[in-house]
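Notes to accompany the following structure.
The complex is shown incomplete by one protein chain, all other protein chains being positioned as in the whole.
In this document, chain identifiers A and B correspond to the written order of the chains, with residue numbering beginning at 1 in each.
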Amino acid sequence: MITASTLWEELERIRAVSPLIHNITNYVVMNTTANALLAIGASPVMAHAIEEVEEMTALSKALVLNIGTLSASWVDSMVHAGQEARRRQIPIILDPVGCGATSFRTAVAQRLLHEAPPTIVRGNASEIRALVFAEQSTKGVDSTQTSEASLEAAQLLAHKSQCVVSVSGPTDLIVTESGLLRILNGHPMMPSVTGLGCTASAITGAFAAVGSSPSAAAAHAMAVMGIAGEMAGERCAAPGSFQTHFLDALYLMTEEDILRRLKLA
Amino acid sequence: MITASTLWEELERIRAVSPLIHNITNYVVMNTTANALLAIGASPVMAHAIEEVEEMTALSKALVLNIGTLSASWVDSMVHAGQEARRRQIPIILDPVGCGATSFRTAVAQRLLHEAPPTIVRGNASEIRALVFAEQSTKGVDSTQTSEASLEAAQLLAHKSQCVVSVSGPTDLIVTESGLLRILNGHPMMPSVTGLGCTASAITGAFAAVGSSPSAAAAHAMAVMGIAGEMAGERCAAPGSFQTHFLDALYLMTEEDILRRLKLA
Partner (left out) sequence: MITASTLWEELERIRAVSPLIHNITNYVVMNTTANALLAIGASPVMAHAIEEVEEMTALSKALVLNIGTLSASWVDSMVHAGQEARRRQIPIILDPVGCGATSFRTAVAQRLLHEAPPTIVRGNASEIRALVFAEQSTKGVDSTQTSEASLEAAQLLAHKSQCVVSVSGPTDLIVTESGLLRILNGHPMMPSVTGLGCTASAITGAFAAVGSSPSAAAAHAMAVMGIAGEMAGERCAAPGSFQTHFLDALYLMTEEDILRRLKLA
């Protein structure tokens, strides 16, 4: 699906083009995902008012929908924005944060899947299983399963919803109707920083925005996240510093870093 | 109430069990309190939609209610979540941010006190005085008084509401109906970082979640905050860096750090 070369080219394209990414996302991560998008070279915008979401989506090169702190009026805005994106063939990334933790979240994620069909679904294993099997999760927004445990669910989802499914974990899975890629990059400190999954979804939007195919965009994004995580993890011993170094790594990442580190399976 | 040993044991328990803490809190601090909970080893979730707060509370080991950027619909959600927590005997931490600054905040804090009775109230001296005496504050969300000036109010509140009252300041007070503990740890730069009071409330939730008695949980949390503040303060000279070092200290804190630093009176 991807190579170090395609990753470097697409990263360079993001830095050159600075695509506008429209995020309707959760309160916890708005600041950090905006900073991650800027660090990688993209241009973030956050807007959720029903009066403006369609216009904002129309200006954008990708739409990221994230249900991390949802409420009814935000869901309506997500549907409107998603339908505008579909009309204009703008890629949609859905992050079903906490799907399975409550029946409301599961229902909203399933509604978005149908009313604003995503190009790419990016979640952790518990979320993907909950989205497909309506399984209940017991750990809030954190995964209780390895990404491998969600493989069947991801394949079903990719087939039924005609989308790419990107499952994050120590091993990331990129699942299409007919293909599967495993990305082995990453660092054990990543789950100790809030919102890195949400950041992965935003970064996925940035790669989708510059024209990578959906499967390549999903893979490029998870690879960049994992490589930046490794670069950060080598520079510090705790999550406060990690967050700073992670943003720095997104900004400073060179072709050499990618060539030396990218690990696929 | 507590010793270096009990503090270390309970901190180890949080790291081992990773309790889910449900926060209905303010926009300003969502990211930083989530990161503080992760750094200490707990698992944060933020959810405020009336459709899901009861289910999310039911999954959790503690509920933190914080009125820092309140609005009417959020208050309803706080009441629902609080009542579910009471039914399930899940500890509730109430942080009456800015109580006394406006009559709306004072009324909301008093409503929560009655309709979702907290296990622990954690606030600054001005907030505790306003909650008990309906006194008006003149400085927004910052305290204009020392914690000692709130001692009588805290004791009245502990008695009338049958809760533990945790008052933060250069000296922290842990007030129960019959007891009083002073914690002397901390660093003068702490008030220059936004939301460390809110973080204290979230961390109080983490200690309450692993089974410390309410008074011990309140004391363990304020001691950990103060010790992490000292560790951060020794490593930097300004609040931007302080925030990073503070998170790192929560993650890296050892038994030795606690033994060497804990100061009670």
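What we mean here is this: a residue touches a chain if its C-beta (ideal position, glycine included) is under 8 Å from a C-beta of that chain, and two chains touch if they have at least 3 such contacts.
Every value quoted in this text rests on a predicted model; they were computed, and no experiment measured them.
Trainee: Which residue from B:T6, B:Q83, B:T146 or B:T194 sits in contact with the chain not drawn here?
Mentor: B:T194
Trainee: Looking at B:N124, B:Q155 or B:T244, which makes contact with the chain not pictured?
Mentor: Checking each option in B:N124, B:Q155 or B:T244, the one touching the absent chain turns out to be B:T244.
Trainee: Who touches the missing chain here, B:S18, B:T32 or B:Q145?
Mentor: B:T32
Trainee: For subunit A, which positions touch the chain that isn't shown here?
Mentor: Looking at subunit A, the ones touching the missing chain are residues 20, 22, 27, 30-31, 34-35, 38-39, 43-49, 51-52, 55-56, 59-60, 73, 243-249, 251-252.
Trainee: Footprint of the hidden chain on subunit B, which residues?
Mentor: 26-29, 31-32, 68-72, 98, 101-105, 138-142, 191-195, 236-241, 243-244
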